[in-house]
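Handing you a structure now.
All protein chains of the complex are present and in place, except for one that has been dropped.
The block that comes next holds subunit A.
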Amino acid sequence: MLLRFFLMGLDRKAGIVLAILAFLAVVVPAMTLWVPADSPFHLSIFTVSLLGKYLCFALLALALDLVWGYCGILSLGHAAFFALGGYAMGMYLMRQIGPRGVYGNPLLPDFMVFLNWKELPWYWLGFDHFWFAALMVLVVPGALAFAFGWFAFRSRVTGVYLSIITQALTFALLLAFFRNDMGFGGNNGLTDFKDILGYDIQADTTRVALFVATVAALALSYMIASGVIGSKLGKVLVALRDAESRVRFMGYDTESYKLFAWTLSACMAGVAGALYVPQVGIINPSEFAPASSIEAVIWVAVGGRGTLAGAILGAVLVNMGKSYFTGALPELWLFALGGLFVAVTLFLPKGLLGLGAQLKAKLPGRKASTLPNAQPADQKGA
């Protein structure tokens, strides 16, 4: 049953994506750990962490594509779910520090000692167990998304309004996590991690393992997402993206469909955040910044909205560009990113993956094939 679910969404494109991911999962560890350092094929551990970071962003983009590309919900607050997952993981890593902090308090993280707190707040309890933290990585973003979506979809808040209140959500969380009394490290966030599952977080093998875990999470999420899209449920999602009221009039409970996709997407974003934090070594409130949510949207748009694979491609390409620009030409990065936003929306409405079809449509005598990301009818004049 479950197997059939996963296989249902698999097509040629999915095969290519999974093959590439499998290739990465084998080759990158080999090139880092077993190829000698002076060989041209050696990958530095820094590169591995960088790649891992890109793939975390790719997972976030995948989650976003699921709701934007297939349900027509443009979330401008997905970074909030990403950051919440990250904080859940960060709390586990903080508790793993134990008495090795600057103040050597076995129970309290450094920032709490610094703030003169006497005991661990209740919401930190349980985070010394990995399984609990891992559960929270899914549950916290998922629960928030469920509650938010439950209200929003039931009141039929759609389109731009929904986008704007997702911005409000992430902004409110940004402000909240900046507060010291929240008990999440305030401005500085959580950092100085030592161990994960008993392994040194700085060690090469741990970092490679984290990379492999990221690849695996991405592959699994991809299979789940394409399984959902390929199922009957996915067909309803695409239908309500294109003409929500018609689907509702046909008797479908559109809110529940949207709520399911929305919550699933938030959980994926949470996992992405949880994998991101140990690889970059810090989580702070700036991850909640409204701008970072919007930036994630452009990854999806660049790769191709409603393609899943395009989201992964877009996230990796844009972030590689960002790494290059901010290093080599920091002045130009915002121009490049801004230009990318404009160029993609004006000239590449279907993203890089849709480029072929877009060109084909331009040729005389041929009609564009009906792509899943055809222009949603309801959005016209909205």
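By definition in this document, a contact is a pair of C-beta atoms (placed from the backbone, for glycine too) under 8 Å apart; a residue touches a chain by one contact, two chains touch by 3 or more; residues count from 1.
Convention: contacts and distances are computed from a predicted model.
The listed options are "ABC transmembrane type-1 domain-containing protein", "Regulator of SigK", "MoxR-like ATPase" or "Urea ABC transporter permease subunit UrtB", and the UniProt record of the chain not shown names that protein "Urea ABC transporter permease subunit UrtB". Touching the missing chain, out of A:160, A:203, A:250 or A:355, is residue A:160. Contact with the chain that does not appear here is found for just one residue of A:109, A:290, A:303 or A:354, A:290. Between the chain not shown and the residues A:301, A:316 or A:353, the one that touches is A:301.
In the full complex, subunit A touches the hidden chain at residues 74, 76, 148, 151-152, 154-161, 163-165, 167-169, 171-172, 175-176, 178-179, 244-245, 290-291, 294, 297-298, 301, 331, 333-335, 337-342, 344-346, 349, 375, 378-382.
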